[in-house]
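The structure appears below as structure tokens.
Of the protein chains in this complex, one is absent; all others appear in place.
Note that the chains are named A and B in the order they appear, and that numbering of residues resets to 1 at the start of each chain.
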Amino acid sequence: MTSTILQAINGVSLAALLFLLASGFTLSFGLMRVVNMAHGAYYLLGGYIGLSVARATGSFALALVAGGLAVVVLGYLVDRFLLRRTGENHLAQVLLTVGVAFVIGDVALRIWGGDYLKVPVPVALRGATELPGGLVYPTYRLVLIALGAAVGVLLWILYRKTQIGAVVRAGVDDREQVAATGINVDRLFVMVSALASFLAGMAGVAGGAFLTLYPGAEWEILVYALVVVIVGGLGSLGGAMIGALIVGLLDAYGRWLLPEFSYFVLFAPMAVLLLVRPRGIAGKEA
Amino acid sequence: MGRTRAVVLAVALAAALVLPFAAGPFWMGLATQMLIFGLLALSTDLLLGHAGLFSLCHASFFAVSAYTVAILQVRYGVPTALAAPAGLLLGTVLAAVFGLSVRTRGVYFILVTLALGYVIWGVAHRWSSFTGGDNGVTNVPFPGAGPLAIVSHTQYYYLVLAIVAICMLGYRVLVRSPFGLTLRGIKASESRMRSLGYRTGVHLYAAFVLSGALASFAGVLYVYYNRFVNPVSASFPISVEAVLMAIIGGSGTVIGPFLGSGIILGLRNWVSSFFELYAAVLGIVFIATVLWAPAGIMGIAGQLRARLGRTRTAPA
Partner (left out) sequence: MSEPAIRVGGLAKDFGGLRAVDGVSFDVAAGERRVLIGPNGAGKTTLFHCITGVLWPSAGEVALFGRGITRLAEPARTALGMSRTFQISNVFADLAVIENMILALLGTDRRKWVLHRAVDTFGAVRARAVEGLARVGLERRAESPARLLSYGERRQLELALALNSNPRVLLLDEPCAGLSPSERQRISQTIAALPREITLLMIEHDMDVALGLADRVTVLHRGRVILEGTPDEVQTNPEVREVYFGHV
């Protein structure tokens, strides 16, 4: 019984991380119709930069911010000089951003090497916490869950309760209409894109503290995030939350019960969805 | 076909035939790879260039057939005559299963195939008791069927050359057939096709399975060339490079994917001899192709030809 609960918490902590990555991806697509396959590379680069900052300054908080901001800058450059030229051609976007990811991955390999690296967890968050019921669980992961939940709540409030969120939601539904009302759509895009980039970079640092960073991690995490987005539906923030939970829990239980076939377990919901509802749980775009 | 094209083809064929003697084993090996990966690229282009579907999971079929042949021959001593068809069959069966993905379109299709591709990579990687994990399966022998055994790389090169040439001819007929035209119709306007009476999902499914079979065939050729197989052959870079090869050479044509294969493999060989960051170079090639040459080499050739006053609409 305890194992079951432990795995559940594992799953939820992964879900928190995946949500950070998937929410940015899905909003970018919903609003700007952009598929950015470099999101995984953003995660990895953010993580590596955060790692270096943490090693240099000893501050985890600084590392989180640095990782996030570095990716914001990079993401802006990619958007402005590369992605803008692809319009809504998804094939071009995919190939372009895969290329960007290859470049980032290779450069990162050169700078940080091929070993498995871990972002140092701040002293205060090391060790384990005792939970009600006598369970003992790594403190860091619990904090990660809290972080994911906090970001989720914040995004939800922003998205559903603020003026700006309303504009973004309207833009996801009908971009031309929003532009016609005189709102500066370009600036909106830059902001949403920057947010997505920041979340990805920050996720890299947060994830790098318990999942480790290594060449190839950028693709593995991207695939997980994509399954979240497929299951939850492209463009839906709520879908990203539900999808992240489903994927996180399936991964945890899959690894525990069927380690050699855990990927199968992970993709089962996707297969079921394909059979029953090809548009995902809450998707808006075919 | 035009006289220029016939002449170019004849020259290319002649060059391919004398290559082992004119250029030596290194270039012959490279040419063999080029043919094999060109076939894989061709398989993705049946979907991309004709049906308009961008699949990122074709390395799965490639790898499954390669692993099947390898495991059967190395671990169970099954002869080529059974192992090769088994490989082809299993890869095609996988394509029939993954063909579920044609229930989606556009971006969803791309993402779904990406994820499906990962399932196979994950299995190859984690089910180490069966697949050998990261080490893969080694010591795959040359193909042999009694007296018709291949004993040298040179012989294998000619075998691959013959097989690929036949595949190219068959593919050419396929894309010019009513079935091929149907795919291009779906790519041009699926709604129109449905209103004309085409059950588009069924056609796309058939195309997916056919393209998976072709990719599996490439996998069988691959494992006998490489003599071993590991999870890398199921990896995402293999799938996406195959599509890039088709695009760079000219999507929608028969020769394009092979041209692209030659360019990418040649580039890799050349660059990796003096520069470590080969993946970054490939990444830049992706970016450059998308921004400046989306129609690929054949597209550029077509533009030149149009400027010289000749145009065509049928596929090459």
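The definition used in the following text is that a contact is a pair of C-beta atoms (placed from the backbone, for glycine too) under 8 Å apart; a residue touches a chain by one contact, two chains touch by 3 or more.
Worth saying up front: this structure is predicted, and the values here are computed from it rather than measured.
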| item | value |
| --- | --- |
| For the chain not depicted, the shown chains it touches | B |
| Residue among B:V97, B:V173 or B:A306 that touches the chain left out of view | B:V173 |
| Which residue of B:A16, B:L89, B:M168 or B:L181 touches the chain not shown here | B:L181 |
| Missing-chain contacts mapped onto chain B | 173-174, 176-182, 184-185, 187-189, 191-200, 313 |
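Everything that follows uses one rule, which is that only the chains that are shown with their structure count from here on.
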| item | value |
| --- | --- |
| Distance from the mean Cα position of chain B to that of chain A, given in whole angstrom | 32 |
| Complex contacts: residues of chain A adjacent to chain B | 29, 35, 82, 85-86, 90-92, 94-96, 98-103, 105-107, 109-110, 219, 223, 226-227, 229-230, 234, 259-264, 266-267, 270-271, 274-275, 278-280, 283, 285-286 |
| Touch list for chain B against partner chain A, complex | 48, 54, 56, 100-101, 103-108, 110-112, 114-116, 118-119, 122-123, 126-129, 236-237, 240, 243-244, 247, 276-280, 282-287, 289-291, 294 |
